[in-house]
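Partial view: only certain chains, each at its native spot in the assembly.
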Amino acid sequence: MEPTVIQMAQAGAGTARASRGRPGRTTGRLAGREDHPEDTCIQVGRARFGGRQFVVIAGPCSVESEEQLLSTAREVRGAGAAVLRGGAFKPRSSPYSFQGLGPEGLKLLDLARRLTGLPVVTELMDGDDLPLVERMADIIQIGARNVQNFSLLKKLGRVDRPVLLKRGFMTTIEELLDSAEYILAAGNPRVILCERGIRTFETATRNTLDLSAVPVLKERTHLPVIVDPSHAVGHRRFVPPMAQAAMAAGADGLMVEVHVSPETALCDGDQSLRPEEFARLMDNLTAMAASFNRIIGPEAQGPAVGRVGGGGGPWA
Amino acid sequence: MEPTVIQMAQAGAGTARASRGRPGRTTGRLAGREDHPEDTCIQVGRARFGGRQFVVIAGPCSVESEEQLLSTAREVRGAGAAVLRGGAFKPRSSPYSFQGLGPEGLKLLDLARRLTGLPVVTELMDGDDLPLVERMADIIQIGARNVQNFSLLKKLGRVDRPVLLKRGFMTTIEELLDSAEYILAAGNPRVILCERGIRTFETATRNTLDLSAVPVLKERTHLPVIVDPSHAVGHRRFVPPMAQAAMAAGADGLMVEVHVSPETALCDGDQSLRPEEFARLMDNLTAMAASFNRIIGPEAQGPAVGRVGGGGGPWA
């Protein structure tokens, strides 16, 4: 597994803060900027979330087979993705839908990591699976439906892995920060936030991507903020423009679904980019990046840096 | 502990159904009316959910002390409540808010049950606490934030307790039925559904109580459906009219927050009725009940009965 580095010194702050914690407010939070104005940078392999690098996570919605995962992993690595995604445990509305390959899926992710060198992120749904997931994944994802599963969040405080915390489709920005606080207060300072669309009355898209959440979050917290346009829009042809918009809004990266054969995907094929579409998106992002003082590939290693990115800076 | 009875013969149906389950549709669900047109009745002590009885669950948001719990329990029993509620594990947005008394709260609930004879319902947040909660509670509640915690739902399939499943504040009616299906398909046929308000743009109330969900659910499922007006409206003075409206809309019962001293409550005091307000509500409900062919107290025991209640019947 790749070594991970965190350039901050928050360890042990949890207990002291808890005693003076002021619920429901940005100030007083470990996640808040008040006592921690500089951006937190989280390094995973060659990916560095929260700095100048615009980190792209890509891969299939769910791990379906060795062939599917490895071919997709090679494609996204070739196009410039910095992290591989893939679900082994799948939260599905119906118990009769494909529930993921489980531990077998984790093994395939581990294999893909060794073969491609890409760190992997996968979702944890049940605390019982935490030891296994911790061993197999570089980043542990908490999905939208578990964003307020506080018991699970607390368990992640004791884990030596960064956590990718997705906003629920029902969760306010303040509640997302409160959920992150559960992890931070329990001892794990490495949390990456991810906007992935909220529920509204609009049905043209699967959810409504709340890109305004990016500058709001960047103002209120020092944690990295990325965007998942795939689940938000639900149709692959709307993914690239929203991915570009995410960079322009000041996001620190993306999580994008890519599948070598979306038509046969067991889950969310409609919203998965084909490899060539993903490559074209990466080209566009690379072309855009300079305007936002971003780079797609890894930046030269150095100490923690302040925020240098695009639109989300302190404007007024 | 009170004996519980279930008048239905669904045992063992889970496996067979799973193989032909059609996700996302009412038909084909164990919870659906297609293969199970008659109402399911769930007996807990003298409370019988899903029949002619209009079951009122009442008690404090969270268990705070022996004095607080016992005095509230006696008040609600005296006013006609059939089940006592009280939270020992509290899902709170912020880690710095009161998190409940935990196992100590469960013991107090057990004490209140023995002293008052009322069965108790309490929330389960973590599968690790299931053995303890199963031993101490008559009904296990799954809160709005865990309605799509599928790992937890599956574990409840193997439990010999009815489950009170609350709708999430951004869960569709179909998703609520899907979540119930996780429990049923895992082997536990005793699920009580609870509408408790959804998130909308309106801020005059804490949430927007979706009472239409009652007749929609009663049409689509044979499971009992109750309503929690307290969390929905968030202000005690709006609780009684919405409680009455719930009966008129065809609900099988209520869950209402009552506190002997709302001003000093550690959680949700604004929405808790005082004992005298609760007693007055019970009087109103009793006066209404005859119009809806409902009774507040226990009905004469008998075999499972078809639906005889109010507004939710097959109209058109």
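Chains: A and B, in written order; residue numbering restarts at 1 for each.
Definition applied: contacts are C-beta pairs under 8 Å (C-beta built on N, C-alpha and C of every residue); 3 or more make two chains touch, one makes a residue touch a chain.
All values derive from a computational prediction rather than experimental measurement.
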item	value
With 2 copies placed, total copies in this complex	4
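Convention: only the chains that are shown with their structure count from here on.
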item	value
Cα superposition angle of chain A on its copy chain B, in degrees to the nearest 5	180
Chain A-chain B separation of Cα centroids, rounded to whole Å	35
Interface residues, chain B side, partner chain A - complex	18, 21-24, 91-97, 125-128, 145-146, 148-152, 154, 168-171, 174-175, 178-179, 181-182, 185-186, 199
